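My questions will all concern the structure given below.
Partial view: only certain chains, each at its native spot in the assembly.
Per-chain residue numbering starts at 1, and chain names A, B and C are given in the order in which the chains are listed.
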Amino acid sequence: MSVRKALWGEKQEAIEESLKAADEDLFRYIRDFAYEEVLARPGLDLKTRELLAITALIALGSPKELATHLEGAFRAGATEREVRETILQSALFLGFPRALAAMRMLEKVLKAHGAPHPREG
Amino acid sequence: MSVRKALWGEKQEAIEESLKAADEDLFRYIRDFAYEEVLARPGLDLKTRELLAITALIALGSPKELATHLEGAFRAGATEREVRETILQSALFLGFPRALAAMRMLEKVLKAHGAPHPREG
Amino acid sequence: MSVRKALWGEKQEAIEESLKAADEDLFRYIRDFAYEEVLARPGLDLKTRELLAITALIALGSPKELATHLEGAFRAGATEREVRETILQSALFLGFPRALAAMRMLEKVLKAHGAPHPREG
């Protein structure tokens, strides 16, 4: 299974259409280099990779891209607890405002999915 | 075992002296809040926490603090491969210059230790 | 009076509900560590602390959290003039785009309050 399939699930087609609409070359680089080359590397499991991605996006303060990787983390098997710990810890390194904004985005992502994710792994 | 003991190992005393010399209250906050409260939380293992810390410090561009957490990651059981994957992946989110600077810092940390860390986990 | 009461005023309950809804542990850390431990320290008055917070939030580019501390600065006794000077000065260190975005957020905060804050202290 491609990394995109694993992380984007049933949204893969919609996400790819949206990326292509933004820029076809950027889409190709994101697909072929970012996802299927770098994120697909062995040596670190996809769940850990998505928790790292969440940390990087909290640092950047990029809410839309953060939402995509919050969903990706859940698809890669992260529990809600692991995602919350990742965000909580980011407060130490990146400050409380960034961590708080990320928690609010997590809230939105969880609400949009209706069914709660399991609190414990 | 305290989180500091686990992550700082034989350097614990030296690190604590250095933190105290910088500011006693900041030292207390780092010890009691950052390490023994937040990093000590269950829900995420210490190795993963240190890989997240490395990502956050690459984002900040803080070389000295990065070195501390590179060593912490190894003490928490991360392989050199896992640390390299963490840094490589950061290039996607934070750009190549930040990833390259982190790899150069990893080089220094590995050299300072003489004995190589195992390449494979 | 607690620091939260001083800075959040009649919005305290609403803000706390909103923080709790985001994450209960993050709420506790913000309440007990950030507000009632660090911001409550003597050695710097609350008004100055809020002007420093505004500067940090301009640097982060965090509009929602900036709004909270703009209101906090006014509750702590800052004049509109002092807040504008704080934002103006940030242009020197953080660039004009960040300062401009902060001024636009100040505009919104002032409008939401209807009554103008006194221009002079």
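The rule is short, and it goes like this: a contact is a pair of C-beta atoms (placed from the backbone, for glycine too) under 8 Å apart; a residue touches a chain by one contact, two chains touch by 3 or more.
Computed from a predicted structure; not experimentally measured.
J.: Looking at 3 placed copies, how big is the full complex in copies?
T.: 6
Methods note: only the chains that are shown with their structure count from here on.
J.: With chain centres taken as the means of their Cα atoms, state the distance from subunit B to subunit C in Å.
T.: Chain centres of subunit B and subunit C, defined by C-alpha means, are spaced 32 Å apart.
J.: What parts of subunit C, by residue number, touch at least two of the other chains?
T.: Residues 29.
J.: Quick one: in the complex, what on subunit B touches subunit A?
T.: 34, 38-39, 41, 43-44, 48-49, 51-53, 55-60, 81-82, 84-86, 88-94, 121
J.: Which of the residues in subunit A come into contact with subunit C in the complex?
T.: On the subunit A side, the touching residues are 61, 84, 87-88, 91, 95-101, 103-104, 106-107.
J.: Of all residues in subunit C, which touch subunit A in the complex?
T.: Of all residues in subunit C, those touching subunit A are 19, 21-23, 25-26, 29-30, 34, 56-57, 60-62, 64-65.
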